[in-house]
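Shown below is the structure under consideration.
The complex is shown incomplete by one protein chain, all other protein chains being positioned as in the whole.
Labels for the chains are A and B, by order of writing; each one numbers its residues from 1.
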Amino acid sequence: MTPDAQLELVTADGRRVSTESAPCPLEVRGLTVSYGEKPAVFSVDARFPSGSMTAIVGPNGAGKSTFLKGALGIVRCLAGEIRFFGRPFKETRRDVAYVPQRASVDWDFPARVIDVVMMGLYREVGLFRFAGSRHRARAIECLSRVGMQDFADRQIGQLSGGQQQRVFLARALAQDAELYLLDEPFAGVDAATEHAIVTVLKELKAAGKTVVCVHHDLSTVSAYFDRVMLINMRKQAEGPIAEAFTPETLQATYGGRLAASQIDELRLGSA
Amino acid sequence: MEVGAEFVQLSLAPIVIGTLAAIACALPGNFLLLRRQALIGDAISHVALPGIVVAFLVTGTIATWPMMIGAAGAAVVAVALIELIKRLGRVEPGAAMGVVFTTLFAAGVLLLEQSDTSGVHIDVEHALYGNLESLIWFDAVGWSSLADPAALAGLPPQLFRLAIVLAVIVVFLVAFWKELAISTFDPGFAQALGIRTGAVGFALVVASAIAAVAAFDAVGSIIVIAMFVCPPATARLMTDRLGRQIAWSVLFATTSAIAGYVFAGYGPLWFGSADAVSAAGMIATVAGLQLGLACMIGPRRQRTGQAAAPH
Partner (left out) sequence: MTTLDFFLQALTLQGGYNSALVAVGAGLLGIAGGGAGAFVFLRKRALVSDAVTHATLPGVAIAFIIMALLGGDGRWLPGLILGSAASAAIGLMAVEWISAKTRLGEDAAIGAVLSVFFGLGIVLLTVIQTMDHGKQAGLDTFLLGSTAGMLIGEAVLIAAAGAVAVALVVALRRPMTMVAFDPEYAATLGIDVRRTDLAMMGLALIVTVIGLKIVGLILIVALLIIPPVAARFWTDRVDRLILISAAIGGVSGYTGAALSAAAADMPTGPIIVLIAFAMFALSLAFSPLRGVLASALRHRRFQHRVHLRQGLLALARGEAIYDRLTLRILRRRGLIRGDGVVTQDGRGAAGRAQLDETRWTTARRLRADDPVLERYDGLTPIDRILTTDQVAHLDSLLPKPEST
């Protein structure tokens, strides 16, 4: 892998196509993050092609969230090179939206739903300025895309878990980015929310955006995503579902924690 | 003399100064409270003493500016030390804070004892209680003095200093409102947006230190600690909106400063005693009473935000 060339994509049938016009939204090389003496993520290489929808899957504590945080520079990396759209993150922040885990914030914070969504307009509003009615309208529009427009003035503490997650997604939509990085957006949400989120993510993909999700539910991987990255400290597999989401790669990632019968079921589901 | 002349001369300046000090501390206190750093105010006001002593030892005078710079410098040093111990030693924040402020305070007391400061007016009690009662407006002859430039120039200098500091803090909060709100609510998201959360947090602490030091000079450290915590905490129990919380905290800071001063000065008279009690202590006490009341009947005293059952 060299930095200049390799602007190539491998299509589903294995053909290499050149994509000179679109640099890879996120390319990670040799990413190692360690809390203390044991690496959480070790020497991971990954590419997330433009317009793809990738699930990052692995057991608990396998470094899925850490991988995202390392790529975004939220945690310090021990080693590794990270490129967003072929450039350092500093220069491409505008094109990247990040949705942290819902549980990572205090929902008792004194703010309304609309206040949270408008945080996504931070870069647009600009330094030393306040959001105006134009920004408010944008925020409402993003809320309606996740079906939350009636909750704009609700205190965020009064929301259910699923509604909180939708607000977070609306905030990311407000950023109008090219690449969306989501950390466990489906964790602990109700079925209606899960459906709403998937719909929005597929819309994003249809609009040519790139989506990367940390995901924990193996049974929905093949229904929701077109690519997968299996990780258990090391990257175990990466690629289109058909290639990378196999009994062998799952066994390698989860080991005996996943019974062979379950794996067969997953395969049937994706077939 | 007209009616109230005595009040204007003796009490007006202390009340205004107390109120300005209370508001200056309560404003940044709102964000410290939401960041679960309410005790930073406690740490800052403990370390003002060593800062002032060192400033005195270096300059040999008790002029205001060196003292304030010394105290502010000590606050910054203390916060940096807390951060250092937290990171390098992997010590939990509360314990790191406890180590740093007790040590610096101890060092301040020791320096004070070791150096010849007997002739000058710094002592531990002064640092704790301040001297609010002594900030008299000598040039005032009555309410009319408020329109008299010559008399106004004779107002205690603490009043002007606190007014400037308050203005600086208001400007800081307004200018960096978005950054403060976002990085307080969701630091990870803020970092991904490119907000330098570390710098924002440090700026907040520096603003708090400036408020604390200006207030400390006029009213002593008890009010400073109480005002960092109590009015914002009381306000937190009144509303679910950040802007309104800050407005409430300004109101509660004002009422505790005014009521505290009045109770301290005139309360004993009602009980037939001629001597006033400590205004600084009384202001803190009133702030505590307000908080106690809000804890019992504040409309938003309960936590929200536990994930409700999905529907």
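To be clear about the criterion, a contact is a pair of C-beta atoms (placed from the backbone, for glycine too) under 8 Å apart; a residue touches a chain by one contact, two chains touch by 3 or more.
The model shown is predicted, which means the values in this text are computed figures rather than measured ones.
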Which of B:107, B:152 or B:168 contacts the chain that the document leaves out: B:107
Sole residue of B:10, B:62 or B:91 that reaches the chain not shown, by the stated touch rule: B:91
Subunit B residues that touch the omitted chain in the full complex: 33, 36-39, 41-42, 46, 85, 88-92, 94-99, 102-103, 105-107, 109-110, 113-114, 124-125, 128-129, 222-223, 225-226, 228-230, 232-233, 236-237, 264, 268, 273, 275-278, 280-285, 287-288, 291, 295, 298, 300-304
Interface with the undisplayed chain - residues on subunit A: 1-3, 29-30, 32, 34, 37-39, 42-43, 78-81, 108, 233-234, 248, 251-252, 254-257
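One rule holds in what follows: only the chains that are shown with their structure count from here on.
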Inter-chain centre distance, subunit A versus subunit B - centres from mean C-alpha coordinates, in Å: 43
Interface residues, subunit A side, partner subunit B - complex: 69, 72-74, 90, 93, 96, 98-100, 104-112, 115-116, 119, 122-123, 125, 128, 130, 155-162, 164, 171, 188-190, 193
Residue ranges of subunit B touching subunit A (in the complex, touch as defined): 34, 175, 177-178, 181-182, 184-186, 188-189, 191-195, 236, 239-242, 244-245, 303-311
